[in-house]
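One protein chain omitted, others in place.
Labels A and B are assigned to the chains in the order they are written; within every chain, residues are numbered from 1.
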Amino acid sequence: MANVPEGLYYSKDHEWLKVEGDTGTVGITDHAQNSLGDVVYVELPKEGEKFAGHETFGSVESVKAVSELFLPVGGEVTEVNGSLNDEPEKVNTDPYGEGWMIRIRLTNRGEVDSLLSAAEYEDYIKSESE
Amino acid sequence: MTITKATTHVTQNEALVFERSQTGRRGYRLPALDVEETALDELLPAELRRDDDLEGVPELSEPDVVRHFTRISTWNYNIDLGLYPLGSCTMKYNSRLNERVARIPGFANLHPLAPEEDAQGALEVMYELQQHLAEITGLPGVSLQPAAGAHGEMTGVMMIRAFLDARDGTTSDEAKRRKVMLIPDSAHGTNPASAHLSGFTVKTIRSTPEGLTDLEHLRELCAAGDVAGLMLTNPNTCGIFERNIREICDIVHEAGGLVYMDGANMNALVGVARPGDMGVDVIHLNLHKTFSTPHGGGGPGSGPCCCTAELEPFLPVPRVVTSGTGDGAYRLDYERPHSIGRVKAFYGNFGMHLRALAYILTHGNDGLREATEAAVLNARYIAHGLADTFDRPFDSPPMHECLFTDKRQSRKGVHTLDIAKRLIDYGFHPMTIYFPLIVQGAMLIEPTESVGRSELQQFVDAMKEIAREALEDADTVLNAPHTTRIGRLDEAAAARKPVLRWKPEGKATAA
Partner (left out) sequence: MRYIPNSPEERQEMLRGLGLGSAAELFDSIPADIVLTEPLKTPDALSEIELLERFEAMASKNAAARRPSFLGAGAYHHYAPTIVDSLIQRSEFFTAYTPYQPEISQGTLQAIFEFQTLVCQLTGMDVANASMYDGSTAMAEAVLMAERVTRRQRVLVSGAVHPEYLRVAETYVAHAGIELGRLETDEATGRTAIDASALDDKVAAVVLQSPNFFGCVEDLKAFADRVHAAGALLVVVVTEAASFGLLRSPGACGADIVVAEGQSFGVPVSYGGPYVGLFATREKYARQIPGRLAGIAYDKEGRRGFVLTLATREQHIRREKATSNICTNEGLIALAATIYMTALGRKGLQEVAAQCAQKAAYARRQIAALEGFSIPYSAPVFNEFVVRAPSDAAGLLRRLASEHNVTGGLALSRYYPERANDILVCVTETNKRADIDALVAGLKQS
């Protein structure tokens, strides 16, 4: 059973968002990393790039698949987890911790309300697998 | 059960050529220089010359080189060892006679820029092959220039683009809109990649639960009015003949588009049915599949393009044509103003053209059909033999390849990859796995005509045995192969820190 920590927001594209003030931290969920398999490469944007909600901000690659990364809400990139360049496996081993991908300055705090809670996301992945 | 095909044998260890190198060893000898020597600095100023003395390039004797490549060769499975049932790859017997033909000095030593009058034999080979491929496909325009299947696809869809531009102009709204290439979700990845390279936007057509192109979805997509064409494999990548092919072509034609057929699976059709009679406008053939030119561990291939008379003006230049003066001579024709241009230097992989022509002439017209029948019969034999053991995603009768899944075995944690790896222990090359992408845990099996009944049965027995092991002794399957020089390799680690070349000790870094 996938780990879905409380206190984070989730998108139907299987990204998580942690909100602290007007800063958001983004990564992919445990469920997502599990279905991808061994992550071998993460392509991330540069600091300062701006994206709208649900826009592609990068991609994550396993040996035989590429998945696009969608930003749960709009924002400007303020920090990128450069350590994933050398250790992309952190996305597998610690998706909510060291495997985080980018930090953003939220464009519109209100967008967060459209995202799922932990319980809602758990229901969502359950319904998806049925 | 006893394994009937394979037993273990000695495998050699062998380092890289760079690691075997010993300073001072030589594997060649040139004649002494027979002209007055010019001082090096007079030939070329020092700053234009190498200054690294080719450091790192190996130094080996001739026996070293022969042993090295012979030893590493023994780590390869190959057609001459037995059944190589890769679906959609048509791993049939590669005749030694065709190899001999390709090495006749009058062909092998012929320079591509030799004057046409002194290369008439080569032009005759190409012209004759073109004629036969036109007859086999029912499509009269042929270019042998593309070097492989994907290259032929690119050529074909670029011809569609050029035809539409000539028909609709490039400036009208109609022309600007007509950019969509329809491709079934079951297609080879080369199809969308080739379409993209030719400036098309790809839209995906769904397959029906029967494994066929969804006509309703096709109609719906065509109704948008922006469809330039359709790329379709037939029989499709599920090994099923698209029985609505005439209707499919009609729908696309009525919408103003053209139909491209991926000829990867022509081994199911040669001598039985022709794409030209189905309504197809342009097709590529894989001479390295249907016409038995060797795969060579990944090429060379040859991907001739065959098309209707309407599309013929758009074929690449030069074309091989008769001189038109009735003297039986051939020439290269560059005066083709509508041509998409060149897709390759010179005229294509001529060595493959020779082998394919030799294949056609060795089989004769009856032999070509006989090969098709035998190929489909062999696939049916396997489909029948495994029907009770493995899940079949579609009921339609298979053509030259049959499709199964790991649905039953995966309940026990044994997946397609494991079944494939375990087959190696039984002495077979695995089938194509996880393709087509629309079928979960796909196993696509194409035996070709080049295998006898007893070996087919050995394969069926091996597959059944693996299915039994999956139930009773899953670990044996999960840890397979057990008989090879190396086990399953850590591909994730290889992709995370790619090492793509050798470097001398102490200088090794990740690439």
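For this structure, a couple of remarks:
As a working rule, contacts are C-beta pairs under 8 Å (C-beta built on N, C-alpha and C of every residue); 3 or more make two chains touch, one makes a residue touch a chain.
This is a predicted model, so every value here is computed, not measured.
Only one of B:K5, B:R177, B:K344 or B:K412 touches the absent chain when the whole complex is considered: B:K344. Within the whole complex, the absent chain has one touching residue among B:T8, B:T208 or B:N365, and that is B:N365.
Contact with the omitted chain, checked across B:Y260, B:Y381 or B:F459, is made by B:Y381. On the side of chain A, touch with the chain left out of the figure occurs at residues 40-41, 61-66.
Assume only the chains that are shown with their structure count from here on.
Note: centroid distance chain A to chain B, computed from Cα atoms, is 39 Å. Across the interface of their complex, chain B is touched by residues 37-41, 61-64, 88-89 of chain A.
Those residues of chain B lying in contact with chain A across their complex are 434, 491-492, 495-496.
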